[in-house]
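One protein chain omitted, others in place.
For reference, chains read A and B in written order, and residue numbers begin at 1 within each chain.
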Amino acid sequence: MRDVAIASFAQTKYVRNQIHETEVDMLIPITREAIERSGIPKPEIGFTCHGSSDYMAGQSFAFVGAVDALGAFPPIAESHVEMDGAWALYEAWVKIQCGEVDSALVFGFGRASMGKLRETMNLQLDPYTMGPLGLDAISMAALQARALLDAGKISEEQMAEIAVRNRRVAKDNPVAQVTGDFEVAKLLAEPYIVSPLRKHDCPPISDGVSAVVLAAGDAIGRGDSKPVFIRGIDHRIDSHQLGSRDLTVSPSTKLAGEKAGVHAGPVEFAELHAPFSHQEPILCEALGLEEGVLINPSGGALAANPMMTAGLTRIGEAASHIAAGRAGRGIAHATSGPCLQQNLVCVLEGE
Amino acid sequence: MSDSDRIESIVTPTRTEYDYTPGPSAQRSLRALAEGRLIGETCPSCNQVYYPPSGTCARCGVATEGEVEIADKGTVTTYAIVRVPSDNIDLELPYCTAHILLDGSDIPFFGLIQECVWDEVRIGMRVEAVWLPESEWGPGAENIKYFRPTGEPDVPFEQFKEHI
Partner (left out) sequence: MAERCAVIGVGQTHHTAKRIDVSQAGLLREAATRALEDAGCSWADIDAVVIGKAPDMFEGVMMPELFLAEALGCVGKPMFRVHTAGSVGGTTAIVASQLVKGGIHGRVLTVAYEKQSESNAMWALSIKIPFRQAIVAGAGGYFAPLVRGYMNRSKAPEDVGIRVALKDRLNALKNPYAHLKFPDIDFEQVASSPMLWDPIRYLETCPSSDGACAMVIADESIAERADKQPAWVQATAMRSEPTQFAGRDSVNPQASRDAAAELWQKAGIQSPRDEIDCGEIYVPFSWFEPMWMESLGFAPEGEGWRMTYDGATALDGDLPVNMSGGVLSSNPIGASGMLRFAEAANQVRGQAGEHQVRGAKRALGHAYGGGSQFFSMWVVGNEPL
């Protein structure tokens, strides 16, 4: 495998409702910042790939407009995944493995505020057997949380502690959306949204974009920060049918972690894409993360959850954490689908 | 199971609502339309003028700037006569859609041509906007009902062949 480094990372501040700018307005400065900070001149970027969703934007071919932000003339080698930007990064990484290119711009964007996210996510379910039941995103997550509680694997108090910790550390993250010092006891006094989930257990609705530049070969080490290397990356999927899964575990995360080589070295920290509080311990267990491993130095998805790029943002945040010298080796994770159906694990290491 | 028992499809009605954001450039242009003016923007990198402005020069990937008055007259750079109905369009058939290069703009846009015989629409034909009565103007492209021939001499293809 070729050594591939994350050369730069850029992101917007995440907000509840970005009514002042279009997606392209947001993408122009962020993609430009990522390219400039990578030190790779734009015409030399060999490949571009991004992740987004038509249903998030409320129109067919919504991704086409993103090309307008890139200055794609002369034309560029470019692709798009109807997945989180983390998978766009995977496609770019594969392209680099083929030896065809030495660098790639990867980004993701979503403006969940445009539609009614809770209901939009119902359209992601099996249209014959599950969709017609009318399950919304929070209800599905609540089923999973209930399964964990019933199995005695977590308590509502622990769920609140997870939310408190993520939002406390997010105070140091200038782009985070929901931050602050909260008290577990007060949170537990709040009403349920969908039992057993309270507001603090759920992610905010976030608008924003994030971008990463990958580099290999001579393109490595030209940027304004230290390169952070992808030592392993893998993604796996579980069954879609909630009824046929043990919702208290994540076999696809476990397998992806093994294939990516999570434990080939010490894991100092992890950026986990756990939109709901109870999903963090499921992922920690699947990845074999012991106590003491720092989880979500950025505040994670509970502090900002830009749909279609929250996973890519985890990779970018993890790389930034290492590039800043705060750790030597860590992992980033991205998820997609109801109740952690599909998962990607990326192992990152400094020089 | 007999054939009559077979379920071939189920219908699940869904409804989702979205709020769209036009962005600052389109907002300025829409407000100008409400006053009966066409406002384009310029790319600071390649100096080309865009109407209607989306806020971006997609060629350069930079935000467009400024306000450029665009005429409500222009040249047909290519066209089609539509003779088939479409769910989203409430127009009597046939009708003519054309790429119209407005005077002052560097990019043609899709416009509707009326008040002419279909056989007489041609590439290079000069057209002008027909507006709704001023009392009906709002911040939308619908203020211009359609375009019609001006009767001016045709523009030679060589003059706009880079803009079709």
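As a convention for this text, a contact is a pair of C-beta atoms (placed from the backbone, for glycine too) under 8 Å apart; a residue touches a chain by one contact, two chains touch by 3 or more.
Everything numeric in this text was worked out from a predicted model, so none of it was measured.
If you put the hidden chain back, the residue from A:I19, A:A72, A:L188 or A:L294 that touches it is A:A72. Not every partner is drawn; the one left out touches subunit A at residues 1-2, 48, 53-55, 58-61, 63-65, 67-68, 70, 72-83, 87, 90-91, 94-95, 97-100, 120-121, 123-128, 130-131, 234-241, 251-252, 255, 336-338, 341-342.
Within subunit B, the residues in touch with the undisplayed chain are 8-9, 12, 14, 20, 22, 26, 30, 43, 46, 48-50, 57-59, 77-84, 86-89, 91, 94, 97-99, 106-107, 110-112, 118, 123, 140-142, 157, 161-164.
Criterion: only the chains that are shown with their structure count from here on.
Taking each chain's centre as the mean of its C-alpha atoms, subunit A lies 38 Å from subunit B.
Across the complex, subunit A meets subunit B through its residues 18-22, 24-25, 28, 31-32, 55, 57-58, 67-73, 111, 113-116, 119-120, 122-123, 127-128, 131-132.
Residues 10, 12, 14, 16-24, 26, 54-56, 58-63 of subunit B are the ones touching subunit A in the complex.
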